[in-house]
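Omission of a single protein chain aside, the complex is shown with its protein chains in their original locations.
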Amino acid sequence: MSGEVKAGQDTSRAPSSQRIQQVAAPPDVLQMIGGQITVTIDGTDVKVPMGTTVLEAARQIGIRIPTLCHHPDLCVAGVCRICVVEVEGQRTLQAACAYPITGSLKVKTHTRKVRQARRHILDLLLSTHYGECYSCKRNNNCELQSLAKEYGVDFYRFGHVTESQYPKDESSYSVIRDMDKCILCRRCVRTCIDVQEVGTLEAVGRSNRTRISTFLDKPLAGVVCINCGQCINRCPTGALHANDTSDEVWRAIDDPTKHVVIQTAPSPRAGIGECFGCEPGTPLTFQLNTALRLCGFDKVFDTNFSADLTIIEEGTELLGRLYRALVKQEPAAFPQFTSCSPGWVKYLEHFYPEYIPNLSSAKSPQQMFGAVIKTYYAKTHNIDPKDIVTVALMPCSAKKFECNRPEMAGSGFKDVDYGLTTRELAQMIMEAGIHLPDMPKSGFDDPFGDRTGSGVIFGATGGVMEAALRTVLELVTGRKVEKLFEHANIVPVRGFDGVRYVELPITQVADEVPALIRHVIPTFEFLKGATLKLAVAHGTANAHKVLEDIKAGGKLSECHFIEFMACPGGCIGGGGQPIPTSPEIRAARARAIYAEDMESDVRKSHENPAVARLYSEFFTDGPCGHLAHELLHTHYTARGKHIG
Amino acid sequence: MQPSDSRKTPLTFDTIEPGSGLAAALAKSRADIIGEVSASNLKGRGGAGFPTGTKWNLAAAARVHGEAAKYVICNADEGEPGTFKDRVLLTAYADLVFEGMTIAARAIGATRGLLYLRGEYVYLRPHLEAVLDRRRKAGQLGADILGTPGFEFDIEIRMGAGAYVCGEETALIESLEGHRGEPRNRPPFPVNTGFMGQPTVVNNVETLASVTAIFAKGAAWFRGIGTEKSSGFKLFSVSGDCDAPGVYEFPLGITIAELLERVGGTGAKAVQVGGASGQAVPASQFGRRIAFEDLATGGSIIVFGPGRDMLHVAKNFMEFFVEESCGQCTPCRAGNAKLLEGIERLERGACSSAYLNELVRLCETMQVASKCGLGQSSPNAFLSIVTNFQDEILGRTPADR
Partner (left out) sequence: MLVSQQQKLQEEIRALVARHGRTRAALMPVLQELQEKYASITDFAMQVVADELGIHPSEVYGVVSFYAFLHHEPKGRFQIRLCQTISCDLAGKARVAKQLENELGIAFGETTPDGRFSLEWASCLGMCDQGPALLVNDRVYTRVTAEQAHRIIEECRSVFGAHATQAAHA
């Protein structure tokens, strides 16, 4: 995981007070001690590399030091002070998360002073923490609450606020902010500035008036926010949560006149088990199908189907662009950017609107599915689209904004009515009295029951690229992808490095273009001998790097196709996924996804029979055809950064 | 109405010929410059009392990262309540301060100096710029200073903007880098990783002027003044209930009683030593010495006459700390507010001894768990009235107000 996006390195703009501090030691000293130092923590010796923090060293030997502002994805802050420990020879206690080991130390982690300080810090935080635990979204999953329990808080030593001090910001479709519950750990700030390079949230004011806020304290809907929800996933309390629409979904289920269908994306299926006590990376795809039917959903569909559809549309678009540019010498924007991550799309609309032509016009799988359900499915099943309610289970808070974009109603009806996060759906399942892991398995509903492994891997960074390549390479070269890459696993685009660049030479091309896309690209001959240049980026801080490189005419500007995911790790690390999140948890979810891909009978989008059927029965003018443009493609809004 | 000269005693600085300190320093090798400062036993005049020679030594040994250079920063963010000696120094002895910076630069190998002037002293800026200009023209700044080949150094004045916490050296650096003035985690220390990530020496105005004096008159001379552990003379900012408030110079080691005698403050009920972050010393302890081994201070002395309400004094201090806390760490941000609330309870006569004791324990937590010196020292004001004036603060009635 070494290459994973980690804040605080090269491009960080975080204040130095919150940056990883490099401790420079003369090389000869390092040599002398072999770079390893022995420290004694609570009487136990542990050997650690120079620069390791006391917190990390303690964890290595199973000593638990409580933390609040510390997060494995983020640079050091050292502000909550809950992790203070006694370091021999130091007058004051030291924050274990921020104290680098550069010499041998003796540390004590639970002396009277330490225990008193921790208890006081909790008491102080609780004195300004307004709200009752039982009416909080994070009840039983709150780091402040569990520390209060751990430290035996049974009364409010320094009092407790009895009325709200801040209005709740509920302006956003995606993210709700409740400063009353904020403990000012600044994880959200570090996430928003360092990991995402969006800078929506920042510490504002000073003294005990310090608050986390936006530019000029404007509501989230009125400032630059990409709705990615990464802040939610790192919030230790209930100060940030997604805009929950599960009540509306229940209402639709309860309404007998409504036909309620749900599509489930692969990432939530790899994550939802965590809400029920399963190990991260426990896939519950088919148990979930049963649970959803028990909850009362009329149909359960697999977003993989529309992911395959997306590949066909987006892949055709890419080939079309190549043909226009290379053969017809017409203008075509390169590199083509993926458009399935709504956080990324909004990031581009705000920060790089001049690159909107590069975005694929294909809708995301969520939206394509909604459009197909309210048209093709409604027609073939003889249901009035106005009576259909489409729900999407997504790992994402930005999907909530996406489904409310006014342009997402090509059929005359809202493509997707409600987007639910993994956490919200888990809540609904619990409310229905269902213990998900105990459910028997069941399949997806027809007519979209056919699915491929390509759709599954959309959930991990590099997955869309891999899925697209499986199809594009096979169609263009006329050879089975398995011949080019073992098991059709296009490993070079996988992994967690923030930006990955791959070149794929095309040495031979198929004699004939498949009929399905021949109207867009009559021949592949012009691609013979060409080298496809591709890149993958995840986390918008990395997107920022890529776009700056493109702007500067760097290597990445020569790419043909770039996959962008707003969230670190891709959808598996989405803002709607179970909390907590960490590099290890994301890796476990990714493993579940790639395993599901390997187990699939069909692993390439263009081989999905249901997709083929859809083109032969409904989108008869083919991918990127007239009807597809109406229903499966969209347009974007140049938003810019200026806040009026 | 117009400010008057604050000086109440002749100052040693009057006897230092500008230029003589720098010339003497430049005649020495870099190692000998640091050696001389170490030999003088000069300790930081801002209040913390860190040995200046040690600080310079660490910065001199620290490696520069990349191609940039080391920095010397003069901390002129004098914000401690009751302190104004740096204002006097910058007004009347700016040359000595800049000279001290130049000597520091020579010692550690810095090429750039910054003087961080508190926003409240913005009216001093034109004067300071003029002094810098004159020094540049005289070859005391710029390239090959005073004919020393390869010794290049210049000084820029940067303004603070009304934040007491920026007197803390890492907050000051944050501010210089364009951030909120929030103290950093330490280690690493500025001598290793300071301004722009480079080795940086941050010294107080008086420390730097004292350096110049040391080179003009010798480390042995300096060491001959004061006590064994607290060498040298020190400026004191005296205010409050005394006949002649102003800036005084005394050798370190002077007792409070002696000091009160000199400033016309005998009969005082208590003396605040070290400003808001220092402590209120009651009359019974006026025999104590002002020195690093007893009452360490940056030089702020506030005299409280017999009629003063010590709870009112503590309240003023706590209001100050609540306002000036950077708000970053929990103990300081929330703790100071709780202490102020406690004082308000005491004012109303509504604080139980049990709660007061809880607050005293909270003070202990703040002292050890806060991220920087502000939160570590702000409880002192609260603690000293609880310790020394308990009978005055408990069981108040409205008539006591």
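Note that the chains are named A and B in the order they appear, and that numbering of residues resets to 1 at the start of each chain.
One rule holds for everything that comes next: contacts are C-beta pairs under 8 Å (C-beta built on N, C-alpha and C of every residue); 3 or more make two chains touch, one makes a residue touch a chain.
This one's a predicted model, so the numbers in the text were calculated from it and none came from an experiment.
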Candidate in contact with the missing chain, chosen from B:Ala48, B:Ala69, B:Ala138 or B:Met159: B:Met159
Residue in contact with the excluded chain [from B:Pro18, B:Gly46, B:Pro81 or B:Pro183]: B:Pro81
Option from A:Ala203, A:Ala371, A:Leu425 or A:Leu504 whose C-beta touches the chain left out: A:Ala203
Touch residues of subunit A, complete complex, unshown partner: 13, 193, 198-206, 213-216, 223-224, 641-643
Positions on subunit B where the hidden chain makes contact: 1-4, 6, 78-84, 86-87, 118-123, 158-164, 175-181, 196, 237-241, 245-247, 272, 276, 302, 304, 308, 313, 316-317, 319-320, 323-324, 326
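The rule is short, and it goes like this: only the chains that are shown with their structure count from here on.
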Rounded Å distance between subunit A and subunit B, as computed from the means of their C-alpha atoms: 49
Complex interface listing, subunit B residues touching subunit A: 62-63, 65, 163, 170, 173-174, 177, 179-180, 182-185, 187-188, 192-193, 197, 322-331, 333-338, 358, 361-362, 364-365, 367-371, 376
Complex contacts: residues of subunit A adjacent to subunit B: 15-17, 21-24, 26, 76, 78-82, 84, 91-93, 95, 98-100, 102, 113, 116-117, 120-121, 124-125, 127-128, 157-158, 183-184, 203, 205-210
